[in-house]
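So the structure is just underneath, and the comments pick up after that.
With one protein chain held back, the other chains of the complex are shown just where they sit.
A and B are the chain letters, set down in written order, and residue numbers restart from 1 in every chain.
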Amino acid sequence: MSFLVVEGLSLSFGGVRAVDDVSFTLAKGELLALIGPNGAGKSTCFNMLYGVSRPDSGSVKLDGNELVGLKPRQIWRLGVGRTFQITATFTSMTVCENVQMALLSHANRTFGIFRRAHDAYRDQAMDLLDIIGMRGQADRPTNVLAYGDLKRLELAIALANEPKLLLMDEPTAGMAQPERRSLMKLTADLVRDRGTSVLFTEHDMDVVFEHSHRLLVLNRGRVLAEGSVAEVRADPKVREIYLGGGSTYASMETNHA
Amino acid sequence: MLEVADLNSFYGGAHILHGVSLDVGQGEVVALLGRNGAGKSTTMKSIMGLVRPRSGTVTFEGQAIAGRPAYRIARLGLGYVPEDRRIFTDLTVLENLEVGCRAARGTQRAWTSERLFELFPNLAERRSARAGAMSGGEQQMLTIARTLMGNPKLVLLDEPSEGISPLIVEQMAFAIRQLKAEGIAILLSEQNLHFAMLIADRVQVIEGGRIQFHGTAEELSNQPKLREELLAL
């Protein structure tokens, strides 16, 4: 059964259709990769799913609930976690406090004034840090972390509200190769163990081919292709615009060489 | 002409470049290939003085330039075309060119807006248009033209083919060859091997902030395993 249903999503910026009539679905426990060249509309799509920008038309339904028109914090409360392409963490807090903050918010206690935050939900936060293998760094300030660790921390924060859907915007950008593998392995395990659905954008084709169940290819704001890894890899249109098929360049060589 | 030795750069807290070394000779086109996040843009910015390298040297025509402010590096004859274009969207095409304008050096034939409009005919029609209203491809041409107005001896071109249509990419490749014919050296960063192969004399492949391969484009294309590993092609 489809858990997330996106229908006819469109958004224009100054006359340019950044996202043009995009529809797709995502099933429970599915890992769907959203790929496409830069400027294809991936980030715009993501922002609309997460309430950052409002589509001109179209709908996004999560488990039957309409998300269009909701604010990010409301979407989060419906069980959607998010990691950012450029990490967004609370830099003046420790690693553990970052996760604690998300847990406090999940428990609706951000307006609490009668106890200290420092030790609230510390054990649960530590458990989440265990999942991403960062328990040892729990009390380090966030602003001294290596970039790969920040990316992993984002995942722990996103898991704090026991999300049913994870939106990950280029989760491995800026990471070294072995780190990428381990982060995506972790994500795949979560999908398997918890039945979480994941939608992620990614440039690294290794990551995409290795872990995603299904691919959605965007180009110039439109869905160009959709299907399994093998289907998309074999699609000549996709090869041409994205995977470096070479037909265009071959013709160039004859023109100019 | 340009020599980079053992460059280490950080971005925020992250160590991005781990001892990058490369060189570009007089009038040569060198491609720096690598995937997203491999360190291409940071290399470019470190050369240009927009990111201050933690250690290592950058030598341009015999002068050590690492750590100097960007404007002084630019005045030595280094041009920079950023990946995200960074055109001045509120200004017209001609005004964008005006910002880049600097006097030519020595025997160089100076670039004028008219010469640039010959190179990029699309821009000519839109010379008085607000730059922000132009398409991605036109904006890409404008950034290159703007940099050329400074009459650089070497141009750092950061991913010129990214996110633009194949037709424009073709024009871009043609224009870059023209520049080469003018004797301008180019350091080009690319993800697109085929595009790089069309125009580059030599290629260097960067991955994880380290140079992993250097040689000619043919040498690289004869090593499919390496290509796959480094570029996922």
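Quick note on the criterion: a contact is a pair of C-beta atoms (placed from the backbone, for glycine too) under 8 Å apart; a residue touches a chain by one contact, two chains touch by 3 or more.
As a convention for this text, contacts and distances are computed from a predicted model.
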Looking only at "3-isopropylmalate dehydratase large subunit", "Ring-1,2-phenylacetyl-CoA epoxidase subunit PaaA", "Ferredoxin-like protein" or "ABC transporter permease", the name UniProt gives the absent chain is "ABC transporter permease"
By the document's definition of touch, the residue of A:Leu9, A:Leu62 or A:Leu104 touching the omitted chain is A:Leu104
Among the options B:Phe60, B:Tyr80 or B:Phe195, the absent chain makes contact with B:Tyr80
Touch rule applied to chain B and the missing chain gives residues 12, 15, 48-50, 69-71, 74-75, 80, 82, 86, 88-91, 95-96, 98-102, 146-147, 150
Touch rule applied to chain A and the missing chain gives residues 50, 71-73, 76-77, 82, 84, 88-94, 97, 100-102, 104-106, 109-118, 120, 141, 143-144, 146, 157, 160-161, 176, 178
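In this text, only the chains that are shown with their structure count from here on.
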Whole-angstrom distance, CA centroid of chain A to CA centroid of chain B, is 31
Within their complex, chain B touches chain A through residues 12-15, 35-37, 133, 136, 162-163, 166, 169-170, 173-174, 177, 192-195, 197-198, 207-208, 232-233
Given the complex, residues on chain A that touch chain B span 14, 37-40, 143-147, 173-177, 203-206, 240-241, 243-244, 246, 248-249, 252-253, 255-257
